[in-house]
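Remarks on the structure that follows.
One protein chain omitted, others in place.
== chain A ==
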Amino acid sequence: MTPTQASSHWDIFCTVVDNYGDIGVTWRLAQQLAGEYRISVNLWVDDLHSFSHILPQLDPGLSSQTFAGVTIFKWNTPLDIGFTPGAVLIESFACELPEKIKAQLLAQHQSAEQAPPLWLNLEYLSAEDWVDNCHGLPSLQASGLKKFFYFPGFTPKTGGLICEKNLLTQRAEWQSCADNRLGLFAELGLTGIAPQDKVISVFSYETRALAALCQLWQVSMPRVHALIPKGRSLNSLTQLLPCPIADLVPGQRIVHGNLTLHILPMTDQQAFDRLLWSCDFNIVRGEDSFLRAQWAAKPFIWHIYPQEDDYHLVKLEAFMSLYCDNLTPEIAKPWAELNLAFNQEQQSAVNLHWQELDSVDLPLLQHAQQWPIDALNDADLASRLVQFVKNS
């Protein structure tokens, strides 16, 4: 007898580690699979409170609820909701599945009647060369079950990058109308921004480099508006704040010379995308906002998640090398050095390279506009993932 699949749905498991990063990626993927591929998706999340920051309609008190065609389950330990294996099971970012579920998979594997779901570990995004050789490899479990490592990446040999089907068109349409930008700022309660001002979104980890840039921006022309949500970036700017971070309110403006700090309200993912599209420059962190800044087609600094032994710098260099591949050294050098200095908290270097970028503003912007097309390599992550599942 040929084993059959009990259900065609997909399950995605996610543990929230960095508030908005892991859940940001998995939520986007779940929505895309449901919306574009009509796949029934269950998303299991261990921290609905953090999730609710990027999906404000979510009720953290409910054990299950549905948005955008995705059923969201509260993943408690031990698991207190019945799990029905479907066609695909994704553990995102190497999160550990509940033992109860692994036992169910094994029982299916040993049964002649039902095939277990295709089990995938969705890994972190990296531009390093080794990803090409590890993407899609099986992970043979002692029990005989097989799991596959799925690596997002920038080359055709990898699992691709998360990018919704119409995203780049929507972004281009948005950016073609100058009123959209000021309209969004007004909608977010950000006041005093003139059309000719430079607007920079800031979503970084703590770093002294940000404080140095803010000092520079206080005396720069044109005027700079730094849009910063309450969170880790502000920990580096306490000297510029009139009150403790907890007392800051969204929409609040803090003026220092030619620099205005604006406290951003929390937004959902769509509004965050539009914010990145609307700024002249974006400082982003981690994985989700890093990728969205690339799709925004604007110059950016990537504040990468710090790792032991400065290994994050290897990952940063790998990405910068790809990003700068067809850029002339005059453009690539200051941009790469700016990113490196920011990540190494080198205050004078970050200011120096920021000023050097002034002379290459336009070609860097042109490169940022071409980059999303080059980076996608004709296929985004969801379409490659669906194909991978079909071929497995």
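Here is the rule we go by: contacts are C-beta pairs under 8 Å (C-beta built on N, C-alpha and C of every residue); 3 or more make two chains touch, one makes a residue touch a chain; residues count from 1.
Keep this in mind: contacts and distances are computed from a predicted model.
A.B. asks: Name the chain not shown, per its UniProt record: "Branched-chain amino acid ABC transporter permease", "Ferredoxin", "Elongation factor P" or "NADH-quinone oxidoreductase subunit K"?
C.D. replies: Of the names offered in "Branched-chain amino acid ABC transporter permease", "Ferredoxin", "Elongation factor P" or "NADH-quinone oxidoreductase subunit K", the absent chain's UniProt record gives "Elongation factor P".
A.B. asks: Could you tell which one of A:Y37, A:W174, A:Y305 or A:W371 touches the chain left off the display?
C.D. replies: A:Y305
A.B. asks: Looking beyond the chains shown, say which of A:E128, A:E206 or A:D280 touches the absent one.
C.D. replies: A:E128
A.B. asks: Which residue, A:S143, A:Q270 or A:S348, contacts the hidden chain when the whole complex is considered?
C.D. replies: The missing chain is touched by A:S143.
A.B. asks: Spell out the interface residues on chain A facing the chain that's missing from view.
C.D. replies: 17, 93-94, 121, 123-126, 128, 130, 133-134, 137-144, 149, 287, 305, 307-308, 311, 314-315
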